[in-house]
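Left out: one protein chain. Kept in place: all the others.
Order as written gives the chain letters A, B and C; numbering starts at 1 within each chain.
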Amino acid sequence: MRSSEEFDWSETHLRVRYAETDQGGVVYHSNFLIWFEVGRVELCRDHGFAYRDMEQQADAFLPVTAVRVRYRSPAIYDDEVTIRTRVTSIRSRAITFAYQALRKCDGTLLAEGETDHVVRNREGRARSFPTEYSGRLRQKISP
Amino acid sequence: MRSSEEFDWSETHLRVRYAETDQGGVVYHSNFLIWFEVGRVELCRDHGFAYRDMEQQADAFLPVTAVRVRYRSPAIYDDEVTIRTRVTSIRSRAITFAYQALRKCDGTLLAEGETDHVVRNREGRARSFPTEYSGRLRQKISP
Amino acid sequence: MRSSEEFDWSETHLRVRYAETDQGGVVYHSNFLIWFEVGRVELCRDHGFAYRDMEQQADAFLPVTAVRVRYRSPAIYDDEVTIRTRVTSIRSRAITFAYQALRKCDGTLLAEGETDHVVRNREGRARSFPTEYSGRLRQKISP
Partner (left out) sequence: MRSSEEFDWSETHLRVRYAETDQGGVVYHSNFLIWFEVGRVELCRDHGFAYRDMEQQADAFLPVTAVRVRYRSPAIYDDEVTIRTRVTSIRSRAITFAYQALRKCDGTLLAEGETDHVVRNREGRARSFPTEYSGRLRQKISP
């Protein structure tokens, strides 16, 4: 297992949708978990594979077993948001990702968090990571 | 096929969630489609079966092929809402439901609409309605 | 009022999120209304203004009064989707938009629809369109 410092951040961007706001005038807090998942998927793509293929071709799913989020500043409708994602640990049957959500125009940190996942097959039984995919996730991204 | 007048309304109740509001201070309009689906499911239960069982045991799914909604009055956070649902037509391979969403405390009509559905199997191929279920949907509900 | 044929389509792209799928294995139908709203907002940007500014600076909101959607083909997780949006009619106190959602890779039509809107102020009272914004929406987009 590599130390967490070696993992690089992956970045993607999205724009806050009206449907994601609430009557408090800011983004409803559960939407950050959906954005973090967008970040995970783009991190996979940055490492050379589609998360969709890992599910369909390798029968490996990554259900979430825990989430932790700290909200720092509200996200506002129509804001462009940068989602930064990186792997913080990867083992044979589990993986943890870390995230930062930033307002793109000024770099304000909106929220940060982590999600823990285990590897399961379609029937929900624990299985080990397909090495083709875990190998890619472990690989340092060279720019 | 029975005339639409013979079908009875089914009723269920829900309470507006904070997550369903938007920054305009009212319920975001797409949520009514989710509420209408809650109405469909409770209509099935009123007719003696779980929609879940029709999918799992009879391999019959009812994907939505069209929706029409007219919004009459905004729904507000924490409002109790009555969803009234009825079948308006049922054929061998298709069904249409009609809906009303009402504010429970004063009966104000919030929205009304219809959804059209076809019957498909898990693989997405057209199939006919399992007669066990279509028969129940056609049956007049006696109070 | 210009005839509808004169209005051009505006285009934007999005990628299907895991959260937008349901256990049927396809995108849950209400999400198309959220995507159509993404289309409206980008149409406004194509016409030189942010919908956000119209709400905040001109106190003009465009609540949805009716939606109509026909679903043609299921949208799948991780698909890139093109949302095409155009104005089909604009009057002093109302506007109608039309939409197409297409699978980007092969142009398959996923869904098409329309939404009707009225112009209201923050308190929910009917008002006329701020001419600055309606003028821009009426303007032919030159490529």
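The rule we apply is simple: contacts are C-beta pairs under 8 Å (C-beta built on N, C-alpha and C of every residue); 3 or more make two chains touch, one makes a residue touch a chain.
Note that this is a predicted model, so its numbers are computed, not measured.
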**OP:** Return the single residue from B:41, B:94 or B:137 that touches the missing chain.
**Re:** B:41
Subject >> Which residue of A:29, A:93 or A:136 touches the chain not shown here >> reply: A:29
**OP:** Touching the hidden chain in the full complex, which residues of subunit B are there? Just list them.
**Re:** 15, 17-19, 34, 37-38, 41, 50-52, 77-78
Original post:
If you put the missing chain back, which residues of subunit C would it touch?
Top reply: 18-19, 21-26, 28, 30, 77
Subject >> Chain not shown, touching residues in subunit A >> reply: 24, 26, 29-31, 33-34, 61, 63-71, 74, 124
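Operating definition for what follows: only the chains that are shown with their structure count from here on.
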Original post:
Centre-to-centre on C-alpha atoms, which chain is most distant from subunit A?
Top reply: B
Subject >> Type of subunit A:subunit C copy interface by residue overlap (half), same or different >> reply: same
Subject >> subunit A and subunit B, separation of their C-alpha mean positions in angstrom >> reply: 35
Original post:
Using mean CA coordinates as chain centres, what's the subunit B-subunit C distance in Å?
Top reply: 25
Original post:
Where the centres are mean C-alpha positions, what is the separation of subunit A from subunit C, in Å?
Top reply: 28
Subject >> For subunit B, residues contacting two or more additional chains >> reply: 24, 26, 30
